[in-house]
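Note that this complex is displayed minus one protein chain, with the remaining chains in position.
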Amino acid sequence: MDYKSNNNTLLEIRNLTKVLGGREIIKDVSLSLDKGDLKVLIGPSGGGKSTLLQCINLLHIPDKGQIILNGKEVSFKKKKEILALRQQIGMIFQDFNLFDHLTAIDNVAIALRKVKKLPKKKAFERAEIELARVGLSDKLHAYPAELSGGQKQRVSIARALAMDPVVLLLDEPTSALDPELIMEVLSVIKNLSESGMTMLMATHQMSFVKNIAKEILFMENGMIIEHDTPKRLLSKKSRTLDFCSKLA
Amino acid sequence: MFDTSFYINQVIPALNKGLLVSLSLIFPSAICGLIIGVIIGTLRANGKGIFSKIAAGYATIFRGTPLVVQLFILYFGLPNIGIYLSPYLAATLGFTLCSGAYHSEYIRGALLSIKKGQILAAQALGFSQWSSLVNIILPQAMRRALPGCGNEIIYLIKYSSLAYIITCIELTGEGKIIATKTFRFTEVFLAVGLYYLIMVTLAGWFLKWIEKKLYVPGFGKNR
Partner (left out) sequence: MLHSLEVVISSLPYVLGGAVNTVAIVVGAMAFGFFIGLPLSLVQVYGNNILKFIANIYVWFFRGVPVLVLLFLFYFGLFTLIDLNISAFWSAVLVLGLRGGAYQSQIFRGSIQSIPEGQLKAAKALGMTDVQGILYIILPQVIRISLPGWSNEYSIVLKDSAIAFVLGTSEIMSRTHFVASRTYEQLAMYLCAGVIYFILTWAGVYLLKQIENKLKIPGYTI
């Protein structure tokens, strides 16, 4: 799969391969994100979406391939570069992974303080702004256990955004949510996209995909087997259309 | 029947003297025991390699034998191979090693109970391994281990009485001496018991207070 990179390319993944438990989970995957892109990963469960996203954030170190961020190739060997890349690429998990022992504001502030080394006051100011952006000004001092699923996910988005990431990876951010809470999270993501955030998101929310995604990457058995705009991919006979019609 | 002067003139002064010795046994043992517990517990939770096996063996041995036996080996046994420990040192060492083994059990459990996602999220934010240990894992593990470790320290307070049987004369030892001299066992040992009850109750309150300070709603309940 060859993606032509251009001047606008922010993140480029080339020929990524990852072996886990003796099996090739990601097979020679390439993709690229331009500034402001919102691309979505779709595909059957077990297809490798989570693994791919975690590889891009170097939570899994790929066995082969390249990651090029802002035109610079990232070394998988150098700890410093790995940590730096993780700061620049935000990650949203399916099951939130809020730090259970910290309040909402502390969850957002802790990485600012301990990773970015911001002074406490600055960190809290920033955390407050980010939580306001996701509509949680009234929940600053609530603990994770005191929040609804949708609120938790919004805190986790605020937490990621506070680090000023250049790219945001989202791994099925709404699939652990009750149906009535999905919209509040999706609308936050939509606003983000409109304000120019670059995002790669695994999701099965078809209405969202159709209306907002720039491109669909269909992933199966560790490979991206189809990719195109939603319009084109969903208007002709394709593996993607086949899969999506089964979803609804 | 209640003989006030016996208490004021004989029992209380002697027991106070013993209490100081008891406290000087308890505090160092509690602190060193916790440190050992954290090291051994972390090694055990890690679960890999020779050090983890040694740590597990250590915990199994010390949790599988009575403290009395451990103290006897240290104080009466080691001289057979030329190692002489003072009663105080033998007692402190025995308490430390034994409570360390029990602490390690709680530390290990606490570390293992931390969800994978917590570590993943910390990494995703760019925390280094050390920083995520200090800022995310330990604060959570500490809360989980606190009730168990606190209980262990309360046990230590009570079992510090065993120092007496290797001739380190502390609270119980002082009590035994007066009781034997005056033959007033009930009166003396009720007083000794009261001293321990006060220590244990105070320690219990203190631990409750810490637990309350560190309380996080819902923490440890979900999953």
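Read from first to last, the chains carry the letters A and B; within each, the first residue is number 1.
Keep this in mind: a contact is a pair of C-beta atoms (placed from the backbone, for glycine too) under 8 Å apart; a residue touches a chain by one contact, two chains touch by 3 or more.
Predicted model, so just to flag it, every value in this text is computed and none were measured.
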Neighbouring displayed chains - absent chain, whole complex: B
Contacting the left-out chain in the complete assembly, out of B:Val21, B:Ile36 or B:Leu67: B:Leu67
Given B:Ile8, B:Leu190 or B:Leu214, the one touching the chain that is not displayed: B:Leu190
Interface with the unshown chain - residue positions in subunit B: 60-61, 63-70, 72-73, 76-81, 158-162, 164-165, 172, 175-176, 179, 185-190, 192-193, 196-197, 200-201
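Methods note: only the chains that are shown with their structure count from here on.
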Distance from subunit B to subunit A - Cα centre to Cα centre, in angstrom: 46
In the complex, subunit A residues that touch subunit B: 54, 57, 59, 79, 83-84, 86-87, 90-91, 93, 95-102, 110-111, 114-115, 143-146, 156, 159-160, 163
Of subunit B, residues touching subunit A in the complex: 115, 117-118, 120-128, 131, 135-136, 139-140, 143, 216-222
